[in-house]
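For this depiction, one protein chain was excluded, whereas all remaining protein chains were kept in their positions.
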Amino acid sequence: MTAAPPVIRIRGLSKSYQRGGQFIPVLEGVDLDVNEAEFIALMGPSGSGKSTLLNLIAGIDQPTGGTIEIGGVNIAQLREGELADWRAAHVGFIFQFYNLMPVLTAFENVELPLLLTSLGRAERRRHVEAALAMVRLTDRMDHYPNELSGGQQQRVAIARALVTDPTLIVADEPTGDLDRVTAAEVLDLLDELHRELGKTIVMVTHDPKAAARAGRLIHLEKGVLVPNAEVAADPH
Amino acid sequence: MKAIPFSYIARNLWVRRVTTLLTAGGMALVVFVFATVLMMGEGIRATLVATGQPDNVLLLRKGAGAEINSGIERAKAAMVESLDGIATDGEGRRLVSKEPVVLINLPKRSNGKPSNVTVRGTSALGLELRPQVRVIEGRMFRPGTSEIIAGRSVASGFRGAALGETLRFAQRDWVVVGVFDSDKTAFDSEIWGDAEQMMAAFRRPVYSTLVLRLNQREALAGLKAAIEADPRLQLDVKPETQFYAEQSEALATFIRILGLSLSVIFSIGAIVGAMITMFAAVAQRVGEIGTLRALGFRRGAVLVAFLAESLLLSLVGGVVGLAAASGMQAVDISTTNFQTFSEIAFQFRLTPAIAGQTLLFAMAMGFIGGFIPAWRAARLKIVDCLRAA
Partner (left out) sequence: MFLLRLLFKNAFRHRLRTVLTMVGLVVAICAFGLLRTIVDAWYAGVEGTSSTRLITRNSISLTFPLPLSYADRLRSVEGVTGVSWSNWFGGVYITERNFFPQFAVDAPSYLALYPEYVLKDDEKKAFLLDRQGVIVGRKLADTYGWKVGDQIALRGTIYPGTWVFNLRGIWDGVDARTDESQLLMHWQYLSETARKRLGRSMADYVGVYVVRIDQPDNAPVVSERIDTLFRNSLAETLTETEKAFQLSFVSMSETILVAISAVSLVIVVIIMAVMANTMSMTARERLSEYATLKALGFPPGFIVKLLFGESLVIALLGGGLGMALTLPIAAAFAKSVGTLFPVFLVSDLTMALQLAASVVVGLVAAAWPAWKMSRISIVNGLRHVA
């Protein structure tokens, strides 16, 4: 047990959609704490609400009820513009299909989040080069995504997620589109980030190999957390 | 609000080259029509307006409207000559030119079809009153002969009007002894000869126009008053610049209205094209929009980015269309001026104002076509975008 408060504190979180005249609940009364520098994996069958939970934590969706405190800020209460600014400062994204801009080079893709800060050009360059060095893609920085392999693209995406030194890294099926060998490489990288940089990582995954890298597994089913299913995995 | 980088916007146009070309191409065509029409109207106006000299005054019979409808008897002309306010030349002659103006029908060189050409009977005084006119080939006609000089456009555009050629009208042969250039004004479309000879040949003992120069600009008011006071002189007095400006009005206005209506109608086609292209661009990049929003770019930034893409697209079309229209300046065209019933030759004239209006028009098309798609792009929800990607 750590003395510091959890970096993510979720209480009574619920989310439902309206379709036709009906309310369809996706998450109901979720309570969750995530400590700083934890690496957690959200798992569950299709339709369990795990992606929705991730989206809410990442601030790209807003809950119907409950609170989400991240770094002391209740993001459930932020207005859209404030939420956007919050994300820019606090969240790094890793997507299943990399989500890089095809018309921007690796360098420019990694630079994107920095454009939302007030850093000057030279400063931005330094941060980008550092991030690309960390994912070991310095020699490819002027390549376009279609000139990179899947694994390389995901590494660029990881560099982009890191470049603003965010509070939180959110990963949605990061290995979903990769073969076994490349997936392992990417997971190694995530491990490194977690251990060496102390990043807090919340990951949604189907892949047991990916889940194995996480420190804690959280299961969801039909919009609620499955208690006692939390397993502390072997730290690798 | 932080903006999405310009390189993202510009490169997306390049990546979808075929679509960009087709859409910009359609816009370029509309812009070409728009610019060309404005240039045509400006060309006519410039040609006619430049024809008038600031201190010259034109007198026509009251209510005539055009030179060919006007008739001023010799006696009346003599009365005008003796009025105050008229300048004199170095030799003490009063700068008044008494000119009969008629139309003759001549076949064009290009297709043999006949058109009306203005023939002006004048004199050395008439030449003095129009300093922009210079004889560039041959020489001035000798008074009292059947010699004529042809304006540049007439000499090149009509059969029998070049230097050394002969025209036959009013039962006489008239030899072209010179070609004159009037610095791109209406006189380029005229034939000049000796006034008395013309009047005799056409059996018209009346003048059509009196052109005189004021000894000072303020003398105009006095001259007008003197003419109005005399009931025998039923004459309209107009500064030359005003007269020629009015001569171009009907034709220039007609061309402008026709051209602008056409451009507006055509622009609907180009706007539709831009809208289709931008809707497709948004649809294709829904995943990117979601990602950019997730990273923290605001809705406004998305709106601006797509609007900028549409504006850039239309700017490309606009520049291409303008460049093509600018090429039209090398073309000489002529048409019949409804008001004078005779041919006038002119050029397409591109001014900075027209260039500016053209580019604005292009961007307006891009704005209108791109706004709704950009708006829709900005209204998308992040999670919907990411799910659809």
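In this document, chain identifiers A and B correspond to the written order of the chains, with residue numbering beginning at 1 in each.
Keep in mind that, in the parts below, a residue touches a chain if its C-beta (ideal position, glycine included) is under 8 Å from a C-beta of that chain, and two chains touch if they have at least 3 such contacts.
Please read all numbers here as calculations on a predicted model, not as lab measurements.
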Visible contact partners (per top-of-document touch definition) of the missing chain: B
Touch with the omitted chain, as defined above, among B:G85, B:G151, B:G178 or B:G273: B:G273
Hidden-chain contact residue, picked from the options B:L262, B:V319 or B:A364: B:L262
Positions on chain B contacted by the hidden chain, ascending: 18-19, 22-23, 25-26, 29-30, 32-33, 61-66, 68-69, 71, 102-105, 113-116, 169-171, 202-203, 205-206, 234, 250, 255, 258, 262, 265-266, 268-270, 272-273, 275-277, 279-280, 333-336, 341, 343
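Basically, only the chains that are shown with their structure count from here on.
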Chain centre separation in whole Å, for chain B relative to chain A (CA means): 65
Complex contact set, residues of chain A against chain B: 55, 58, 60-61, 80-81, 84-85, 87-89, 93, 95, 97, 99, 101-104, 108, 112-113, 115-116
Parts of chain B lying in touch with chain A, wherever the complex brings them together: 2-3, 5, 7-8, 11-12, 14-15, 287-288, 290-299, 382-383, 386, 389
